[in-house]
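Below are the structure tokens for one structure; questions will follow.
Complex shown without one protein chain; remaining protein chains in place.
Letters A and B mark the chains as written, and numbering starts fresh at 1 in each.
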Amino acid sequence: MMQIRRMRRLDPWLLLYVAVLVLPLLFGLGYSLAYSFGMIGLLSEGFSLGAWQRLFEGDAADAFLYTLALTFWSLVLALVFAYAASWAMLIRPGAGRLYPWLFVPLTLAPVVAAFAVFAWLNPAGLLSRLTFALGVHDGVQDFPRLVQDAGSIGILVVHTLLVGPVLAIVFRQQANAERMPALRKTARSLGASDAVVFFRVFVPAIWRRSGAFVLLYGVYLFGTYEVPLLLGRSQPRVLTVYITDQMTRFDLGNLPLAHAAASAYALAVMILLLRLLTRWNRRLLQP
Amino acid sequence: MQKQKKHAGLGWSLVGSLLVLPLLGLVYVSVVEQWRFPALFGDARFTLRHWQAFWNNGNGLRGGLGLSLLLSGSVALSAATAGFWMAGRVARHPQRRFLLGLAYFPYLVAPVILGVLWQHWWVRFGWSGTFGGVFLAQWLFVFPYAVLFFAGFWNDRFRKLLFQARSLGAYRRKLWLGVVLPMGLPWLAVGLFQCFLLSWFEYGMTQLIGVGKVPTLTIRTVLFVQEANPHGAAVAGLLMALPPLVLLGLNRSVFLRRVGGSGASAIPTDEPHAGPR
Partner (left out) sequence: MSTEQTTHAQAAPSAEAMIRIRGLAKGYGAERVLEALDMELDAGHCLAVLGPSGSGKTTLLRLLAGEEEPDTGRMEVDGMDLTGLSPERRGVVMLGQEALLFPHLDVFENLAFGLRMQSDHRGPWTLLKRWAGQYWRQTRQRWSGNKTPDLYRGLDPEESALRHRVQRMLEALDLLPHAHKSPSALSGGQRQRVAFGRALLIRPKVLLLDEPFASLDAQTRREMQELYRKLSSAEATTSLLVTHDLREALVLGDRFARLREGRLLHYPDRAAFAADPYSGVAEEQAFWRDALSPGKAANPAHRTNGPAHQDPDQSGPGAEPS
């Protein structure tokens, strides 16, 4: 009898694929880590944990906490928008008309969306002029600060504008796939109010199908750059802006700190992603 | 009753049209000058001067548009075709989940941070500040996206269909010409467009790797903002929104993951993109 078990040959193209995905990250991360530990660099004085210690104090720690908070609230607002819009499209007659409009913000680059919102919300912007013309306030000094403000309102508006509609589109598709109109009818016939259907059926059913997708957006928002760059204040800054600030300063002493922060960010995203990929394996990795 | 429904629809259209306000704001700012507070309509002067400046390339915008089109077009074309083909190889491999999982890493780390991590190597190899350098850096995160996107096409059902075609006698070339390409063309079109947008919208990495020497439209927009020239920024922003708006007008399915009628999608619903950005 002939033995026909064969060794699976290594596909050179797949090896190249892995190399293209992994090597640039490894080399980049390796260099940054080495720099952050003082092992390389112009002012290198040998191995040191100084840069990493500075990560946990002052500006760097503020930037990290601020980024986390901004990510959280952006995601919450986008989710509220998306759930409200998709639910309205499900239960309100005529609300389906909302659907085509949801695609419009997808045509905006983050830079453009940030600038457009700036044009609307800055104290001398369109909204301020419109409300001034209507006699709502007495001038620039009376208009509340909505961009480059302490509450990061401008950033949150842009993030909601960019992410909310995308999630709303996804949620509507998922609601149709879950046959939500029929489910709602069934739940109503069993005595549930619309509020109960929303919280007990709609929200969990959509989350089960789209949770992975939403969390990926969380990862994206954690790395947002252009929007806080244009609409954020100089203090506190998001992590990405903080890192590029440190990188481009004339003071070379800041470079190890910038590299430590960049490595920490990249490692945090990778660990988070690893967790997401194992938890939502079926949704994310099923070709 | 019918009338009431119509009115409700109109109301929701009005709510939806709020999402167009940012774009309308840009259009307005791009056609006014001497825009001192509180000038709005009566006191502001309307002009096409900013658009003429673009047309005459007086502010470098036309060059920026050409550069962006060339950069994003070439990144999208190469990454989407390579991604389409590679996704097929990945999908056929027993370890496809692992291989696909790898693609999320370069794609989801913020491009500006990738720029920080790669800057040293790009400088070292002399790629920093060059078109090729920016192209390569963008390609390295657009390509993984393309693989993730096209993995939806090479799903289980499509692989079964391919096997059926093979057992009916289709060998490699005919398989591609007779089944893969005709069925994949709508996917390729959408994937190409989405890869184009990824590169078209990118700012942070282009700025870091290009060190200002590769002035794409996004770079120009931020420069205008920093120069306190809102009119130039508005023109640049509208130019950036133009290609996606045209495609949205033609067919909004280009923003969705699944292509109608292709019959090959693992995910039973339409999802915009394989992930964010």
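Everything below uses one rule, namely that a residue touches a chain if its C-beta (ideal position, glycine included) is under 8 Å from a C-beta of that chain, and two chains touch if they have at least 3 such contacts.
All figures in this text were calculated on a predicted structure; none of them were measured in a lab.
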Check the options B:L69, B:L136, B:V179 or B:V211 and report the residue that touches the missing chain.
B:V179
I'm checking contacts with the chain that's been left out. Which of B:L69, B:V123 or B:A165 qualifies?
B:A165
Considering the entire assembly, which residues of subunit B contact the chain that has been omitted?
160-161, 163-171, 174, 177-179, 182-183, 261-264
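Everything below uses one rule, namely that only the chains that are shown with their structure count from here on.
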Where subunit A and subunit B are represented by their mean Cα positions, the distance between them in whole Å
17
Write out the stretch or stretches of subunit B touching subunit A in their complex.
5-13, 15-17, 19-23, 25-26, 28-29, 37-40, 86-87, 89-91, 93-94, 96-97, 99-106, 108-114, 116-121, 140, 143-144, 147, 151-152, 154-156, 200-201, 203-204, 208, 218, 221-222, 225, 230, 233-234, 237, 240-241, 244-245, 248, 252, 255-256, 266-273, 275-277
Quick check: in the complex, which residue numbers of subunit A touch subunit B?
8, 11, 13-14, 17-18, 20-22, 24-25, 27-29, 31-32, 35, 88, 92-113, 115-120, 124, 126, 128-130, 132-133, 139-140, 161, 163, 165-166, 169-170, 173-174, 176-177, 209, 213, 216-217, 219-226, 229-230, 240, 243-244, 247, 258-259, 262-263, 265-266, 269-270, 273, 277, 281, 284-287
